[in-house]
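Shown here: the complex without one of its protein chains, the others still in place.
The letters A and B name the chains in turn, as written, and every chain counts its residues from 1.
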Amino acid sequence: MLLVKIAWRSIWRSKRRTFITVSALSFALSLVVFFIAFAEGVYAGMINEAVRMQAGHVTIEHRDYHDAPATDLTVADAPALRIKLAALDGVASTKLLVLGQGVAKSGNGAEGVAIMGVEPSVEAKASPLENKITRGSYLDEGDTRVVVIGQTLAERLKLDLGKKLVLSTNNTKGELVEELVRVKGIFATGVVEIDGYVVQTPLGFAQELFQLGPHEVTRIGLVLADADREEEILRAARRIIAAPAVARPWEEVLPDLAAYVRFDGGSNYIIQGLLIFLSLFTIFNTILMSVLERSREFAMMLALGTDSLRIRAQVVLESAMIGVLGCGIGLLVGGIVALALQIHGFDLKSIYPEGIAVSGVSVGTRVYGQVTVKLLATLGGLVFAATLVTSLIAVRHISRIEPAAVLR
Amino acid sequence: MNALRIGWRNLMRNRRRTGITALAVALTTAICIDTMAIMGGVRQQMVDAGTRLFVGDVQAHAPGFRADRSIYRALVDPARLLAAAQALGIDAAPRSYGFGLVSHGIKSAGASFIGVEPAAERRGFDLPKEVFLGTYLADVPAGSVVIGRKLAKSLAVEVGDDLVAVVQAADGSLGNELFSVVGILKIVGEELDRGAVLLHHADFERLFVSDGRIHEIALRAHTRTPAGVVAALLPAAGAAVLETWRELNPSLSDMDRLIDASVYVFVVIFLLAGSIGVTNTMLMATHDRVREFGVVKALGATPWRILRDVTLEGFVLGLSATALGTIVGLAGGAYLQEVGIDLSGLMEGTMTFSGVVWNPILIGVVRPSDVLATIACMWVACILASLYPAVKVARLNPVTAMTDV
Partner (left out) sequence: MTAIVKLVGVVKEYGAAASLVRALRGVDLEIDKGAFAAIAGPSGSGKTTLLNIISGLDTPGAGHVFVEGQEVTGMSGRALSRLRLRRIGFVFQAYNLMPVLTAFENAEYVLLMQGVAKAERRRRVMNVLGQVGLSGMEQRFPRELSGGQQQRVAIARAIVSEPALILADEPTANVDSTTAAGLLDLMTELNEDKGVTFVFSSHDPNVLKRAKRLIAMKDGALEGSADAKRREA
């Protein structure tokens, strides 16, 4: 096609100008790709850690538990329900949890704690806590009267492996109960809210402690293989469970985390958008200048009988070619760096040795990027479209060329 | 002076091109100023929430208290420190800590009892204003408590209800008393939310038989930096340990530094994006005038002179553009400072970050140093951006330049 040939040759006529425009575009786009992939990776990592340590992507709990948590609000017939839920397509694992508040006492003081009754074999596979054991070992099936506690709690109560502490709490009957337990393992997540507060113990023992039946739990958590299928699995779960149990997405169970992801993500997109917007100025300027400089040429073409629409199409086509080049390089460079980040990850410890906690959820010290084809296509497409729109604005000038005036 | 004017006139030869570039530079400047304002405000708000509320800028404890929070590890001579603080115009609030159980009906929870001096708290700290329901403690002891929001929720307690406190007193006996809940705090931070029971220090002394022990003095500096407060009070501290908020909450401190660093990264990126436009324009401008430069060189101008003139032209562009951008940026900054950006629609829950509550209404803070730094950097960026085109033209051969088509 003649138009394509003319457009392609035209952009290479002034190599420096094309080079600068392509550079501006690819620079901006590769940065945008990188930052978004990085952010998405951080969020995905946080959510992954949180749902595996807590109650899954989808949580089954008593409908009143959300507003007023209490140990007597339970999900009945949990083991049977759990088998049905585990059979749903897309559910990677299920976990049973018994939760309650209490006090941990040692000879050196007392601290308020959150008591978490878990299934040791399930948690060992699913929860990141198991990896964070620094001393001793994690819970095993068949254990009873043992706990794993956080480093901060251990320091405060001066506890060490094998030492005893008293867990005191109110059971479902309202009676104050106290049990002596031994420290089997000490973990360190780096987040003070977890390390100073969470006490994990085998499920059976927790049920006894709170006077719950063996089929009662506070929460059933569903950990999904693919987080994007949350909606679908939520619906499927709702069909299986019966009142008063409800199924909630993690966004309801951990609203602070959801709010953080939305807020941080939103502000990130705004900044990236501004970056692209700034780059468009350079592109607009370049296109406009190249149009104005070629006024004589265009006037001549109009004089020869060329349609002004055709000339405008030529310039838009030129911009499209520059757009494809710029976006292509930008996606390539940004994509490669993001992919490297996805594979190798980046150790946050170098800039943030304490670890970051958002609403009691640890970010995890190693963050990975998350780059998908969909992300690249969306970003590339948006920037390319923006380039085209910019060129459309710039070519409005062509219809204003009066050949006679130019040729005078 | 003359060179500046000539530079300006050259820029005006192609008003549209200059205008568009100036707009981009102005926009970059404004964006940088406003981004720094918002992020500065976010940092400030976070640090304030971490300090002004309750923790303060500096705290004094007996050595080892922070590790085990034992009721027996009290400050040796708190009066001396309090007097020194008062003399220096630093707000100080003495506090006592003890642990125990509170219950309401069949529900109970562990609680961190904090004996405070309400007047001192009101004077120096913001927590007394953060009452969600009811009121803060009165200046006189009245057997009342103010508790954290999450604690209230887990005990299903409302203002006016009674709480039973069961504690291990300092003399070994079991303390057991009924208190009346007069206030419930707003969400202010993890630790206070889920475990705090504030009571008048006289009530605390009675409950815990604590013999007037004070475990913590929280200090708010108004004109001094936290480090300055430490330095000023060190002579009066004796064996007590004085720590700034950064040492008390390292993760908050790191987060503060992280935000600072990431703002600088973004500003640099924006400056780069804006500079590309300047280089582009200066390249076009000099390309148009190749013949002119040839003539000027033939007449005897040195390459340095041409380099200077072209760079100056780029600088003039930057100068006027940043002036415009600063005005727009400051206007935006004023809006951000007064009104701010309300994101509460975006957030359903309250969010805490490293234990500190995040305010969904973002208020900007415009620091003159930030504004000046942005302007200076933008100027430098414009000059650097013009160097490449300037060098190209300075090295032209006059004869080939003059006959350029």
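The definition used in the following text is that a residue touches a chain if its C-beta (ideal position, glycine included) is under 8 Å from a C-beta of that chain, and two chains touch if they have at least 3 such contacts.
Please read all numbers here as calculations on a predicted model, not as lab measurements.
For the chain that is not shown, the touched chains among those present are A, taking the whole complex. Checked against the hidden chain, the listed residues A:Arg63, A:Lys84, A:Arg235 or A:Arg296 yield one contact partner: A:Arg296.
Considering the full assembly, A:Ser10 is the residue among A:Ser10, A:Thr189, A:Gln370 or A:Thr387 that touches the omitted chain. Listed by residue number, the positions of chain A touching the unshown chain are 2, 6, 9-10, 13, 296-297, 300-308, 403-405, 407-408.
Everything that follows uses one rule, which is that only the chains that are shown with their structure count from here on.
Note: centroid distance chain A to chain B, computed from Cα atoms, is 25 Å. Interface residues of chain A, counted against chain B in their complex, comprise 16-17, 20-21, 23-24, 27-28, 31, 68-70, 101-104, 108-113, 155-158, 168-170, 173-174, 176, 192-193, 255-256, 258-260, 262-263, 266, 271, 274-275, 277-279, 281-282, 284-286, 288-289, 292, 351-360. Of all residues in chain B, those touching chain A in their complex are 16-17, 20-21, 23-24, 27-28, 31, 35, 67-70, 99-101, 103, 105-112, 153-154, 156, 168, 190, 194-195, 250-251, 254-255, 258, 261, 266, 269-270, 272-274, 276-277, 279-281, 283-284, 343, 346-355, 358, 360.
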